[in-house]
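Pasting a structure here, questions to come.
Heads up, one of the protein chains got dropped from this complex, but the rest are sitting where they should.
Moving on to chain A:
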Amino acid sequence: MPRILNHAPWLVLAVLGAFALGTVALARGETINALWLVVAAVCTYLVSYRYYSLFIATRVMRLDPARPTPAMRHNDGLDYVPTNQYVLFGHHFAAIAGAGPLVGPVLAAQMGYLPGMLWILAGVVVAGAVQDFMILFVSMRRDGRSLGELIKAELGDIPGVIALFGTFMIMVIILAVLALVVVKALTNSPWGFFTVAATVPIALFMGVYMRFLRPGRIGEISVVGFFLLIAAILLGGQVAQSETWAPVFTLTGIQITWILIGYGFVASVLPVWLLLAPRDYLSTFLKVGTIVMLALCILLVAPPMKMPSVTRFVDGTGPVWSGSLFPFLFITIACGAVSGFHALISSGTTPKMVENELHTRFIGYGGMLTESFVAVMALVAASCIEPGIYFAMNSPPALLGTTAESAAQVINNWGFVITPEMITRTAQDVGEVSILSRAGGAPTLAVGMAQIFSELFGGKGMMAFWYHFAILFEALFILTAVDAGTRAGRFMLQDLLGVFFKPLQRTASWAGNLIATGLCVAAWGYILYQGVVDPLGGINTFWPLFGISNQMLAGIALILATVVLFRMKRERYAWVTMVPAAWLLICTLTAGVQKVFHSNPAIGFLAHAERFSTAANEGRLLAPATSMEQMRQVIFNDYLDAALASLFVLVVLAVLLFGIQSCLKALRSDRPTTREIPTGGATARAGD
């Protein structure tokens, strides 16, 4: 009897969660409060953590608190340090939380908040948190090895190289798309551009301060940096109003693109202490602080959800991104539901610092649940602004035109009430000239956050400040990701190219360094440029490509986890990873094939190329091309994008085949064939 009583509070939570979710799902026509979503999410997280993650920990993995972790065996006070689980949770969360969970749900809101909400909750419980937890476990049992090394060890050398190559391509796409978000937010926005540009001298000052003036005072300089950022936001407001300075900082998308490309190149060859590290400190603290603040503000303000729970765009005709609910919703929201990039983090520094095997449940599964909550908050912020404003901000100029009047007319035709005055007033409230066609999530989220924050602090007068605070917060960590990513991409590329030409491999050589950096920047810069000149707004085309690649990486990670379970002879529990892997493969392969072959030019790259070829042959020009040469460029890009999408599909299919092969081989064996470090193996190291 007492055992049953133990479950009583959890039963109450489950019922409460089901009731909240029912309220969210069944609301038709009437506006519901955002708190219902928060309650539904939190109850789902708590119950799934209590039961499902415990099941995985005890039955599937059989975590053993007595087994020495890598931190215990190789303790060196630097890379391998047994660390308190709450401290390590903070580190892990800061590493996995980025722009992904903030952007995806905002874009998904075009279908209403309900489809996105359901996928975030179901996805994280069954797929995302399971992946993070499993990879953390697999890596921890193998001395904290990286995902590439793990795939090599468990599936074989060839799939290992394929997966590494896939990871590099994914990184190029992610950098281009993230940079595109920044360009969309800063185009023709002197306030935003000035503030973000000011972070560079601020970071340089912090770097010099920490290096020469007061070495090692991280806390002190971070506080100084934070106040300088606030000053930059306030000064940006003055700049935007100044007749002399506003035009200097008013730049077109193409100008900002070239500045970003140049910046990415310079920033990733400078010494890390000068620019990258100090800005990383600022962006990490600002990111975590803002997420906590947003959570508190949503609880206190309890905003109503103005977006309908389901919009007419579930049929796939939406203006923000093209494609129907299945499969495209499931790749639009990646981080927050399931993200392949987390597999890289879970096999990075975290497994080397775990103090006790049992802690991985809280860090791996719990960390991802927290990230999912960030995605729910982003969905709330995007859904509590007027739907008309949402579509004005996220639809491409090809549909809206470039004036508030034309935009309002188009959006009214879609069935969302909006007047040109509402659009211009919102732009004035947030201190911008125009809010039209700022797709990419960041500006929409900034308007939502500004609305929520300003209800608590400062009222309408502070809205412009909060809007630019939110833009700064996102741009800051996206830029950090861009130069850290360019750096990482450079090392990967030097490794890959070094196979053909040895001298390139020396990461300390200036020539090899500059060539690899140049190639890496050129790769993402090229895609970024295409996105900026795209009349459909770029995000429309490239976010799905990013989603496909990221979810495919998750599929690869889950295939790896499945193979490991088979090799541990725990195949009766392999459904834990096989079910989410199968779902991800179904979604991503369908989406990948549709992106290449779909007959609608807005979705299929080949159909788009076909449309431009036909026009070119008839001597007609189609926007954005203004010359025949540009027409040929568009066609070439379409084939390039189609090749990229096909490549991702092939990479995943190859890993799937190798995975099935490894599982069958493990089934035939009568004993475990996994390559874990043995229980008492204080000195044994796998593979050595």
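Throughout what follows, a contact is a pair of C-beta atoms (placed from the backbone, for glycine too) under 8 Å apart; a residue touches a chain by one contact, two chains touch by 3 or more; residues count from 1.
Everything that follows uses one rule, which is that contacts and distances are computed from a predicted model.
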item: "Simple sugar transport system ATP-binding protein", "Ring-1,2-phenylacetyl-CoA epoxidase subunit PaaD", "YbdD/YjiX family protein" or "Amino acid ABC transporter permease" - which is the UniProt name of the missing chain; value: "YbdD/YjiX family protein"
item: Contact residue for the chain not shown (choose from A:A185, A:L260 or A:A277); value: A:A277
item: Touch criterion as defined above, residue of A:I174, A:L329 or A:I527 at the omitted chain; value: A:I174
item: Candidate in contact with the missing chain, chosen from A:L114, A:M305, A:V320 or A:A334; value: A:A334
item: Candidate in contact with the missing chain, chosen from A:P215, A:G461 or A:P678; value: A:P215
item: Option touching the unshown chain, where A:P190, A:G485 or A:P580 are the choices; value: A:G485
item: For chain A, the residues touching the chain missing from this view; value: 75-79, 81, 83-84, 86-88, 90-91, 94-101, 146, 167, 171, 174, 215-216, 218-219, 272-273, 276-277, 280-281, 284-285, 288, 334-335, 339, 341-342, 344-345, 348-349, 353, 480-481, 484-485, 487-488, 491-492, 507, 550
